[in-house]
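I have a structure here, written as structure tokens, and I will follow up with some questions on it.
Every protein chain but one is kept in place in this view of the complex.
On to subunit A.
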Amino acid sequence: MQVKVLSAKFDIPDANTLEVAKKHGAYATLDKIFAMQPEEVTEIVKESGLRGRGGAGFPTGLKWTFLPKDTDKPVYLAVNSDESEPATFKDRYILVRDPHLLIEGIIICCYAIRSHAAYIYIRGEYTSQVKVLQAAIDEAYAAGYLGESVAGFDFQLDVTVHRGAGAYICGEETALLESVEGKKGQPRSKPPFPAVEGLYGCPTIINNVQSISSLPFILANGAAAYKAYGTEKSAGTHLFGISGLVKKPGMYELPFGLPILDVLEQVAGGLRDNRTLKGIIPGGSSTPVLTAEEAKTVTLDYESMAAHGTMFGSGGIVVLDDTVDIVKLVENLIHFYHHESCGQCTPCREGLGWMLKIVQKILNYEGTMADIDLLLELCDNIEMKTVCVLSAACTMSTRSYLNKFRSEFEAYIAHSASKHATM
């Protein structure tokens, strides 16, 4: 099932160094792309069907075409390497095992969008990863792949690593820009969209590490070779992070479109201790949970996830077995989102705090049946009433647990009722 498109060099010792990476084909696309017009590069990316791998799944090449034509302002590329969504840990494999793949992708993208400055926004927690990435960038500069004339061509490009400092919200594209500009990571209202008014008020493209790192394969082998993987609307491959209660958690590169239960069994080794499947979080903690029954018909692609009322998200799959207490799990998740709220919008700052208090009240055997409806009402009142979707990430997932595993909340409440009756 596994394929090696993005991960081709992951198992090669020292592939993070320029010498080894070059032996295995790094920077081989540069002669080809600099012989093309930037628009031709964009066209190939559009044809490949590559969609943004950060979570939203927006077509990458199409995004690039939103840049204003003939602008006299500089154009920037921001590479989103924040990956702070719980269950998401795919990009760091690229950062550590094949950073030159990312740098080559940045060169391709910057040439296509006519940008001469790229910022890699890496989450602050990635302390060891940032050292490997910076070392690769330093090597690329020393070898002339970055700087005044990239690989000897008439194209100047600077790549700068900008470290975050522990704020999940900075994965939101406009919060990321604020953070690069030296501010608190508070999202901006859209429009204007970053492609028109992004970093320093200039046109800016923001792409995920995995999206950018897919470009060398696409440019080297052509759009058709990439489209040969995956499904019609979900082309190519994806780095799936599988975690939770499986025998072999880890990061696996797979083509889109495989049945999720086959992957769980054949790639991740099935459930630990041969327990029973209870549910699957398909694409990071914010994506609505799938019940074991629903999972039977789900395939790993954007279309199937949408048809099942959830989202592909980051492809970070969490497997839950029958030992998992859903109410405690929901408390853990709401704690995360409440903690990570930037505080800008009242419904998010205050609302998620109230949701947390109510779930904790239920866990403390002090809840009433009305609390379940109150939680659902809060979800409705918070969702889409904020500048960004952080609070929606919390409410969408919480609602799915309340609706699909309501009996577990009711069991806590029934227990509290009996406890209070005997007091």
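We adopt the following convention: a residue touches a chain if its C-beta (ideal position, glycine included) is under 8 Å from a C-beta of that chain, and two chains touch if they have at least 3 such contacts; residues count from 1.
Please note the rule applied: contacts and distances are computed from a predicted model.
One chain of the assembly is not displayed; among "Sugar transporter membrane protein", "NAD(P)H-dependent oxidoreductase subunit E", "Glutamate transport system permease protein" or "Acyclic terpene utilisation N-terminal domain-containing protein", its UniProt protein name is "NAD(P)H-dependent oxidoreductase subunit E". Considering A:M1, A:A165 or A:M384, the position touching the chain not shown turns out to be A:A165 (whole complex). Check A:Q2, A:Q37, A:T71 or A:S128 against the missing chain and you find that the one touching it is A:S128.
Here the missing chain is touched by one residue of A:G49, A:P86, A:G105 or A:P203, and it is A:P86.
Contact with the chain not shown here comes from a single listed residue; of A:Y226, A:F256 or A:F336, that residue is A:F336.
One chain is missing from the display, and on subunit A it is touched by residues 74, 83-89, 92, 117, 123-128, 158, 160, 162-168, 179-185, 200, 241-245, 249-251, 281, 285, 316, 318, 320, 324, 329, 332-333, 335-336, 339-343, 349.
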